[in-house]
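One protein chain is absent from this view; the other protein chains keep their places.
== subunit A ==
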Amino acid sequence: MALKHQPLTVKLAVIALAMFGFGFALVPLYDVFCDLTGLNGKTATTAATADAAQIDISREVVIEFIARPNKQMPWIFEPEVRRMTVHPGEIHIMNYLAENPTGRFIVGQAVPSVSPGQAALYFHKIECFCFTQQKLDAGKNMLMPLQFYVDPALPSQFSTITLSYTLYDVTNGWTESTAESTQLGE
């Protein structure tokens, strides 16, 4: 009697297990999907090359800069300017101020997000302090540069792009070997 039901029961249990796996497969699938579509406003985590085709002076795009330390992050973290008007294709440098007002050494990691999400695909960073972890000794400060350009292929419905950084305290997971030192401060 029970044997009669075994094949179907096993098949259904396999479906259930496969769906459990599918739940986890959604994680990489989501990342790939977002990379392709820019859905979640994540920018590329590696440097873009500066081969900007040509500068489109007929068009202006407003870039707004937002910087915010995460709740647990004690650093002061601010953009040098709040907004900037650029022509697509033009390369710009923008500095962010970081200061560690505490009495201890802290490592930070900035995570960028672009809004509206799809514009993320057209916002290219040649150099960014967010590519690596940043270190500040007690009481020190530094300027962290960002070098970027807006792709001339940016669809015309976008006239303003907001770039927002959240800075996290990652001192806990940090060891000298994992973080390559970067030459950023001035």
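We adopt the following convention: contacts are C-beta pairs under 8 Å (C-beta built on N, C-alpha and C of every residue); 3 or more make two chains touch, one makes a residue touch a chain; residues count from 1.
Heads up, the rule we're going with is that contacts and distances are computed from a predicted model.
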| request: Consult the UniProt record of the chain that does not appear here and report its protein name from "Cell division protein FtsX", "sn-glycerol-3-phosphate import ATP-binding protein UgpC", "Cytochrome c oxidase subunit 1" or "DNA ligase (ATP)". | output: "Cytochrome c oxidase subunit 1"
| note | Omitted-chain footprint on subunit A covers residues 2, 4-5, 8-9, 12-13, 15-20, 22-24, 26-27, 30, 34, 37, 39-42, 70, 109, 111, 113, 115-118, 166, 168, 170
